[in-house]
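Just below is one structure, and these are the notes that go with it.
Heads up, one of the protein chains got dropped from this complex, but the rest are sitting where they should.
For chain A:
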Amino acid sequence: MANIVELKDINKIYGDKIQTQVLFDINVGFEEKSFSSIIGESGSGKSTMLNIVGTLDKPTSGEVFIDGNRVDTLDKESLAKLRNQTMGFIFQFHYLLPEFTAKENILMPYKINKFKVPKEIDEWADELIELVGLSKVANNLATDMSGGQQQRTAIARALINKPKIILADEPTGNLDSATTENVYSLLRDINEKYKTTFIVITHDKRIAEKTDRIIEIKDGRII
C-alpha cells in the first residue's frame, strides 16, 4: 500500500550558537490506513518527528511528503490549510478552548474553514459525540469535564474534518490506566471504521504492542 506520509533524510537542529541535533537522517514512511506507534525515551526526538510530520515544525534538512506532495517548502497559509483538511491532532494536554462547549470545540476545525455549519456536519458532530461517549456533556464547557472526557472531546475534534491522518502525542499521557485502555480501543475502532491513518506517540509498551507497527527512536535515530 502507498505511503501517505514519507520522511526523507530528515535532520533537525535546534539553536543558533549552541546547536543541538535532535534528529539524524530519518527515513521513514507510513502506510495509508495503518496504525503506527512511535516509542522512545523522553528527549529522544519522537515529538519533534511527529511535529515535523504535522507541519508544525520544519526540518533543518530533508524532505516531507504528505499524500505524495512535498510540504516542507509550502508557505504558512498553505500549511494551515493542509493541516485543517488532512490532519487531526490529539495532544497530551487536550488543548480544548475552555471558552467553548464540547460540541463547539469539536466543530472548531470545520468552522476554521467555513463558519456556517450545514446540517450534515452538525449530525456528523453528534455522531462523533455518540462515538466517543460524550452525549451527556456535549453542551458543557471544556472546563466542566473530566480529563478523560476532555481527551475524548479532542479525539472527536480531530475527526470532524474526516482527515486522512491523525497525529497523537501521548494522547493518554495523563489519564488513568482504565481510561487509557478505553481511549486506545476507541482510536483503533476509528482506524478500522474510517480507515484513518494513525501515528501515535506513546511511552507505554503494552499499548504500542497492540499497534500495526512500532517505530523506536533513540537519540534521534530510528532503531
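Note that in this section a contact is a pair of C-beta atoms (placed from the backbone, for glycine too) under 8 Å apart; a residue touches a chain by one contact, two chains touch by 3 or more; residues count from 1.
Convention: contacts and distances are computed from a predicted model.
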Fill in the blank from the handout: Complex minus one chain; that chain's UniProt name from "DNA replication and repair protein RecF", "Nitrite reductase large subunit NirB", "Aminomethyltransferase" or "Lipoprotein-releasing system permease protein" is "Lipoprotein-releasing system permease protein"
Handout entry: Hidden partner chain, touching residue among A:Asn27, A:Asn69, A:Gln85 or A:Ser135
Key = A:Gln85
Practice task
With the full complex in mind, choose from A:Asp9, A:Glu41 or A:Glu99 the residue touching the hidden chain.
Solution key: A:Glu99
Completion exercise
Residues of chain A touching the missing chain are 47, 51, 54, 56-57, 76-77, 80-85, 89, 91-93, 95-100, 108-109, 111-113, 115, 157, 169
